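Note that this complex is displayed minus one protein chain, with the remaining chains in position.
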Amino acid sequence: MKKVFIDLEHLDKLERDGDLDIQCSYPFHRYHPYDRWGMRPGNDGIAALRELATYAVVCRKCESANCVNSCPQDALEKDDDGILRRYSLRCIGCRSCTVACPFGTIYPEAIPFLASGCDYCLKRLKPGEEPLCVKTGPDGAIKYTEMEPDEAKSIHKVGDHLVVKCEAWKR
Amino acid sequence: MDLIGYTILIPLVAGAIVRIVPDAFKGLKEGIALVVSAVTFYMTIMLFRQGFLESEWLGRTIFRLDTLSSFVLLWIGFFGLVMILYSFGYMRGKEYLKQYYAYMLFTLGAAYGAVLANDMIVLLAFWGFLGFTLYMLIAVGGPKASGAAKKTMVIVGGTDALLVLAVAIVWAMTGSTSLTQPSIPTITGLGVFAFILFACGAFAKAGAMPFHSWIPDTAEFAPTSVVAYLPASVDKLLGIYLLARVSLYLFNLTQGMMLLLLIVGAFTIIAAVMMALVQHDLKRLLSYHAVSQVGYMVLGIGTLNPIGVAGGLFHMVNHAIYKGCLFLCGGSVEQQEGTTDLDKLGGLAKYMPITFFSCVIAALAISGIPPLNGFVSKWMVYQGIIELGRNGGHVWVIWLVAAMFGSALTLASFMKVLHAVFLGVRAKKANGAREVGPTMAIPMLVLAILCLAFGIFAYAIPLSGFILPAVDSVASLSVPGIDEWLGWWSPGLATIMIIVGVVIGLIIYSAGRLKAVRPDSMYVGGELLTNEERVTGTDFYDTVSDMGFFSSMYKWAEKCAFDTYYIGRKISYYFVKGLKAVHTGILPEYLTWMLAGMFILVVILLR
Amino acid sequence: MADEVLEGIKAKFGGAIVEVFEKSPRRTYITVDPASLPEVAEYVYKDLGARFSIATGMHMVEGFEVLYHFALDNADRFLNLRVILDLDKPSVESIATRVPATEWIEREMHELLGIEFRNHPDMRHLLLDDDWPEGNYPLRRDWKDWRGGENGNEK
Amino acid sequence: MATKSKTQIIPIGPYHPLQEEPEFFKLHVEGEKVVKLEIELGYNHRGIEKLAEGLTYDQIPFLVERICGICSSSHPFASVNAMEDIADVDVPLRAKYIRTFIGELERIHSHLLWLGLAGHFLGYNTVWMWAWKQREPVLDLFELITGNRNHYAMFKPGGVRRDVADEDIPTAMRLLESLEKPVMMFTKIALQDPVLQARLKNVGVLTKEDCVELGALGPTSRASGVPWDVRHDHPYAAYGMVDWDVIVTQNGDVFDKAVVRLLETFESVKICVQCLEKLREVKDGIDAELKEIPPGEGVGHHEAPRGEVFHYARSDGTNRPIRYKVRAPSFMNVPTNHRAVVGYTVSDATITLAAIDPCYCCTERMLVVDANSGKQVMGWKDLLRLSQEKTHRLMEKYNSRMDRIWT
Amino acid sequence: MSLLQGIGFLIGGFVVAAVIGMFAHWFDRKITARVQWRVGPPFFQPLYDFVKLLAKEVVVPEGGSRFLFLAAPLFGLASVTVVSALMLRTVIFPGETFVGDLIVVIYLLTIPSQAVILGAFASANPLASLGGSREMKLILSYELPFLLVILVPVIKAGATIKMGSIIEYQATSGAAIGSLSGVIAFVIGLLCMQAKLAKVPFDAPEAETEIMAGAYIEYSGAALGLFKLTQWMMMFAVPFFLMMLFIGAVNWQQSWLNVVFAVLIYIGILLFITLVRNTNPRLRIDQIMKFFWAKMTPLAILAVILAFLGL
Partner (left out) sequence: MSLKIKALTKSIWVFHMAASPCNNCDIEILDLLTPRFDIERFGIQLVGSIRHADAVLVTGSINRKVRKRLKRVLAQAAQPCFVIALGNCSCSMEMFGTSYNDNKPLDEITDVHAYIAGCPPKPEAMIQGVVALIQAQLAALKK
């Protein structure tokens, strides 16, 4: 089964370099509710993917996590594996956690007030088609392939449909 | 031959000529008609000036002009002229022209004759002839009108027959056929019977209930000018003239007979106006009013006191004026819009201002709004009724209430007419209705202005001019001083007061920002109205007709339960079975029969 | 116990039932074949005596979904009949004649979502202005806001 | 007699004093008798369902609160019910009682409001004034408990936003008790005034069958003998735990609708009192601390003063729904006019139209308010100041033009 | 009566009726407010309203008859002015009136309503048409009992339709209301007056919540002001008319106390109007008709019969 593949560092680098305009074809919430002039983006599935990937792969899973402690809304929790989870109904997007994390794990952009969704384009792709994020994303940073996780190459499996490459933070 | 003879003859002869003139010379026909009617009108004026005249023939006073007949004559002449003028515009492009002007003239002549007749036989002859011309004129309306014509013929002709009987009785009782001499007391059975027969004849002509039912049908199908001419004005004048003549001169009425008249009057007022309230056709509605208003005249005459009789006679004239005017307005509307169905009209005020103005004046006049003429005559009738109360008795309350309430109902139905025809929303946007031409507009305007003038100068012109002299000439009635009736209030002063009131309003207006009048679309809650969303107003009084008691009355009326014609037809259906042989079903044949019979009678009686 | 209802429907329209999802004892979602929707709806409405609450139209990934919410007031339970319609040309038989209360909501779904209800007695606009541009269905998920000046919106 | 009546159309609305909101009725009449009714909606439609898709679940109660200002807690009530249905959480008992209390208090205010308006529509302004005078204390109570006269902002998924302070309970009790007498008086007036009866009895009759067929709700159906009441049939919040009766009458005319509403007011007072009693004891918090709405779908409803409010939410796991459906009672009740109005006069039609207590706002569902603003942070004085300032500013701006107008 | 005198009375009548009418309107609103636990408008409110209306522009609906639309208010005002003048004169010189002035007054009193109807019809607005037709039906309903009721003092005064004689008769032999028939007739007369003034429960023609402002819907500015003024003046004219017929009006020649007495009675009648209108819902037009025709008319007939019997 094909999976979405993200090369997080590559993505970061590209982002630092310049504009990164990755589009997403997630069918719901395509427009921002207060987007009167067409300026504000709507749902950005890629943000959801990156958040998921970051929590799974990059986060150091601190014992007494600063991020969790700092959250004024108790929106962050850790599950049994120590992976962070942000509860969408509680997080108010205040970004205290961003500041609190000593490792800079949580990017400010990654925690918008309005949570994004990604369904990995399941059920929506015609045979042979690639998700829109892959098509519009920078080459190599996002792919849609039959890729198996490979710890050696720092390619990790996150969920059933996502694999993430992240070299800087080797576990 | 004297002036009287010429007055009667000229129209008859001219009618015959017009009848012969080929249709191609339409202008000639119209010309003759106009000239003749104008001339005879002038002659009636002369006669009116003369005041009193008798013309003898074969040793009898056949024609007699007195203060009563002279003013009726004058008005007949006037209406003849006005209606013929109006016909120019109205009849344009209609069929049956050949007959039309001829019969108009015949009618004119016969009407003169009937009014001037002093001999009952002569009266009968003209009366019968009038029935015939009426029939023919209605028939001008085309095949649709034949039913109405037949109905008219039967009712009017039938009551004519009653008249014949009445004349015979009177002749048998007194040995005289003079209309003015004998004062027959209505104490004997025969006297009562004769009076009732006479009254029936008068009622049928004038259209009082229960002999009214020919009028609505006629109004609906006959040409409007005919309706305005005959049932609305001339027939009313004639019928009430006859009634006045017989009840004031010929007979000496008792309380019982008065009661009969009052009952008929009151009943006619209310019943007819109730019918008018729910009509959906303009002409039909007007015709019910033509019936209803007769009630006032009958009431007025029935009071048999000077003011009441004067009121009744005055009302007769007034009615002829405003009802003629209303029918002419109806005709104008019909000519411009092609229909008199109230549902299909509306918003014409802007397009036909003259018609609208005349119609408003006439409608307010008929409803008795001061200071118009209808108010004055109704007021006199009311006073007459209350005068009755002075002499004791309690029932006068009924007549008074009936008369006054009938007036409110009249107003109600004319509000409906004004709304449905002239106000409200324009029915068809595309059709560009225009004002009618001058030959039609002038008659309407003249009549409307008469309504105003006779209201404002009621005493100065009509009352002192001809009504009061006519009443005064009757032996049993003598007119008291006018001041007794009017006090310091006179219609003229009233008018000035109302005008001053209006001026006060105008001052207030001008204190406001009257210049800032701005036309704007109408407000219906922000939506724009589509044409179908207009309210025609024809159903305004459904609330009345839906009420328990009235709804059943109306249902009955719908089944013609109150129509003497249908009742009579049912009865006669059994009687006539034996006469089946002569019953060919061809109307002219019936006519011939009747005329022949009448002729024979005349010959026998005059011999 | 409540499943008498469910069993009854299954027994009667076995073939037409695509899926049954019981979220909780009080909420049941039944996906039915669009072709037999009118019969099922009528059965639920007439024979089970359910009250028609409302219908929800949705533009989902798989297609247009119409959810007819019926309340079984005696059993404290909501039966939701779901039909899934074609994405390109959503069309389903109207049940307005069988369940009169659906008339307005079907009109509304028609104008806001562009679902066609076959044989509906009156398909005029219900909520939107009469001059609302044709083929412009705001509740569809790909509906584009018109503040860009598109769609003939008056500026 | 050529008097066959023709049907004519009388427009009612969209701007019409009968309605506080714009709605367009076309009455097809013969004379004054109504033969057909056409209803045109859309003057209030603001696309609330679409807008709800753009808001988070937290914001939606505020959004739907502003669907309507009259039962401005009914929609949030139903909305949180729907969300809790998806998330399958249990709300603390205290929150349930508070919710029930607010819901019933609102019913009282709404029924009094309706009574007043009905009086107003009948030209009986005294009833209007008196009923609304009695309504003021209810609004005061709202202000005491929620901080605002209307738009209380009390509901949140998983609980309520504000607690009822113990010291407020006696005041509330007193207010509720003082309410019974005037309501009793109104009931008596309604039941006994012959003129009122003449206007209301056997007018705008809606048969039981029509009700069932058209799915009429609330007092509209209960007046016709259809005992639908979701509080009773599908108990939620604390309705299963307090003692009250469903009011049902049989005639379906306007009179019965009034009677149902009046009697329901008593029931509501009863419920309110019971809730307050419980609030003295039950102290288990007011919030279930809901973290997330999982993917799924949920149905929520609440018996608003006018009938069942129905909400349906579909979640994809983000903090916004992907479909939010609102069905207000009037959406079902307004079409009943098609049947109830026909055969009566125009005068009857107006009161019949009003008898279902329609509020098109929610029939058409629109969106309101900046969702971040949970509470009204300013007192009325501040608002006043703000509005004054703004007005002054504008007046200056427009002064030149006003000169023109006034001279 | 000379022309000048007539005009003098006319202007006097106008001023008196306008001032008292404004007071009556204020009184009505104030009492209404009191009944409804409100404070109510200030004393000069009617004046303010009127002046304000004058200061506004007049909008004429398109498609209507512009002339009639603007003229209708004038007719109403003129007739109520004339009525007031007539009645004042009658009260001041009861000996000098003329026969049949009663009928004149009755007729003139209906003209304001007719002006409203014509104005409504001229505005071409369907709701105004409905209002106008209701007004007409209202006239039909109350006119019958009203006429009968008026007959009671007429009969008592010996079949005279001279207002002066009616007043003089009452001055000598006691007020008409002092008998059974008088009481019945007076009460019915009050109800008819309520209808004549188009107040709840008989305000169907201008039912604001049914047909907006009904007949007045299209009127604005000075035209509306004139109508309002006419309405207010009617609040003087109609009660005064009833007082004249049943209570013998002021009788100021006898004692000045009678003037005070009359004012009190007038205020009492106003109070009655206001209280009735605040304790009843509006009736449907067919109910109004039934009420007047089926209930009031027989009662009025009874009163007339009683009057004949001398009761």
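Read from first to last, the chains carry the letters A, B, C, D and E; within each, the first residue is number 1.
Just so we're on the same page, contacts are C-beta pairs under 8 Å (C-beta built on N, C-alpha and C of every residue); 3 or more make two chains touch, one makes a residue touch a chain.
Treat the numbers as computed from the prediction; the structure is a model and nothing was measured.
J.: Sort through C:9, C:40, C:105 or C:128 and give me the one touching the missing partner chain.
T.: Within the whole complex, the residue contacting the unshown chain is C:128.
J.: Tell me which of D:56, D:72 or D:249 is the one touching the absent chain.
T.: Final answer for the missing-chain contact: D:72.
J.: Could I get the residues of chain D that touch the absent chain, sorted low to high?
T.: 14-17, 19-22, 42-48, 50-51, 54, 66-70, 72, 113, 116-117, 128-129, 132-133, 135-136, 149-151, 359, 361, 364, 366-370, 376, 380, 383-384, 386-388, 390-392, 394-396, 398-399, 401-403, 405-406
J.: For review purposes, identify every residue of chain E that touches the missing chain, sorted by number.
T.: 29, 33, 36-42, 44-45, 47-52, 54-59, 208-209, 212-213, 216-221, 224
As a working rule, only the chains that are shown with their structure count from here on.
J.: Tell me which chain's centre, taken as the mean of its C-alpha atoms, is farthest from chain D.
T.: B
J.: Across the interfaces A-C and C-D, which one involves more C-beta pairs in contact?
T.: When the contacts at A-C and C-D are counted, C-D has more.
J.: What whole-Å value do you get for the distance between chain D and chain E if each is reduced to the mean of its CA atoms?
T.: So the centre of chain D lies 42 Å away from the centre of chain E.
J.: Centroid of chain B to centroid of chain E, CA atoms only: how many Å?
T.: 35
J.: Residues of chain D that touch two or more other chains: which are they?
T.: Within chain D, the residues that touch at least two other chains are 8-11, 16, 32, 322, 345.
J.: Would you pick out the residues of chain A that each touch at least 2 other chains?
T.: Answer for chain A, listing residues that touch two or more other chains: 28, 31, 119.
J.: Under the definition above, what is the set of chain B residues touching chain E in their complex?
T.: 347, 349-350, 356, 360, 368-370, 375, 379, 382-383, 386, 389-390, 394, 396-397, 400-401, 404-405, 408-409, 411-412, 415-416, 418-419, 422-426, 484-489, 493-494, 496-502, 504-506, 508-509, 511-514, 516-525, 529, 533-535, 537, 540-541, 543-544, 546-547
J.: Residue numbers of chain A touching chain D in their complex, please.
T.: 28-29, 31-34, 43, 48, 75, 77, 87-91, 113-117, 119
J.: In their complex, what parts of chain D are in touch with chain C?
T.: The contact residues of chain D facing chain C are 41-42, 45, 47, 49-50, 85, 88, 212-215, 228, 230, 233-235, 296-299, 301, 308, 310, 312, 314, 322-323, 325, 327, 331-332, 335, 364.
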